[in-house]
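Yeah, one chain of the complex is gone here, protein chain that is, but the others are all in their spots.
Our next item is chain A:
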Amino acid sequence: MSSIQWQFPRALEDEAIYILRETAAQFEKPAILFSGGKDSITLVRLAQKAFHPGKIPFPLLHVDTGHNFPETIQFRDWLVETLGLELIVRNVQDSINQGKVKEETGKYASRNALQTVTLLDAIEELKFDACIGGARRDEEKARAKERIFSVRDEFGQWNAKIQRPELFDHLNGKINIGENVRVFPISNWTELDVWNYIREENLAIPSIYFSHEREIIERDGMYWPYSEYLNTTEEEVPFRTKVRFRTVGDMTCTAAVLSEADKLEDIITEILAAKISERGARIDDKRSEAAMEKRKQAGYF
């Protein structure tokens, strides 16, 4: 299986570009939600293509939890500089300082859920009426039901039961004041599609996607990156080994996989042979069967 050179289906790129252009045309103030992960890097590339030779007509919005991998932040700043993009950063720490959210405690403490509040505040403050995200329907079963233009109410909430039907390629972005839309141009891409696209387009990605040596601890059968943000018990002794990350979230909710893959081809081979799904490495999803749906209802992207 691994010897087959899988190609990226180009129709998906045409579709994503179409969606981005509809977003630019139908909304007054869109923004790209940028995490520094491979999906949002893909979005930036697609936006570049959609509006060339013009500039990307939206800023990037990064909700910084303060628990990011330093490699991701470095990469973010490099990309913004190289492509001449506008970057807006809002910090979860500020929401904590303002008393709007409370830091979680215990060994599973993470800021993943807290970032929803910071995001919703940023949307309100900056008056974004469309936020473009890199979520894909293949990631998770609640996301499989998500629309391409997904309307959120004034409180940022997703109501799965009253979603607008999307027919052919007609996208309806009409909203009332105060509402906003989450736009998902790569809804129909799979993890493999994203990797093949990155390979075929020769896109730069943060170094933590490739095999590297790192201090980790083992917990619940997963390899957690050791950092000052992770609350550990005495039995959890960090050790160094070769790992890579398949998905990039916070250092407190993203598990590593043991891997020697240091080239895109090897990563793709590894994914094809993987027994665990991509979000299987996301500790935030393991909280319950409906963890994602509950977060989405609350305004998570």
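Basically, a contact is a pair of C-beta atoms (placed from the backbone, for glycine too) under 8 Å apart; a residue touches a chain by one contact, two chains touch by 3 or more; residues count from 1.
Just so it is clear, contacts and distances are computed from a predicted model.
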item	value
Absent chain [UniProt protein name; select from "sulfate adenylyltransferase", "Serine/threonine protein kinase", "ABC transporter permease" or "Thiol-disulfide isomerase/thioredoxin"]	"sulfate adenylyltransferase"
Option touching the unshown chain, where A:Arg137, A:Arg152 or A:Arg199 are the choices	A:Arg137
Residue, one of A:Ile73, A:Leu87, A:Ile175 or A:Leu203, that touches the chain absent here	A:Ile175
Contact footprint on chain A, counting only the chain that is left out	1, 4, 6-15, 17-18, 21-22, 24-25, 48-55, 137-138, 140-145, 151, 160-161, 163-170, 172, 174-176, 187-188, 190, 192-193, 274-277, 280, 289-290, 293
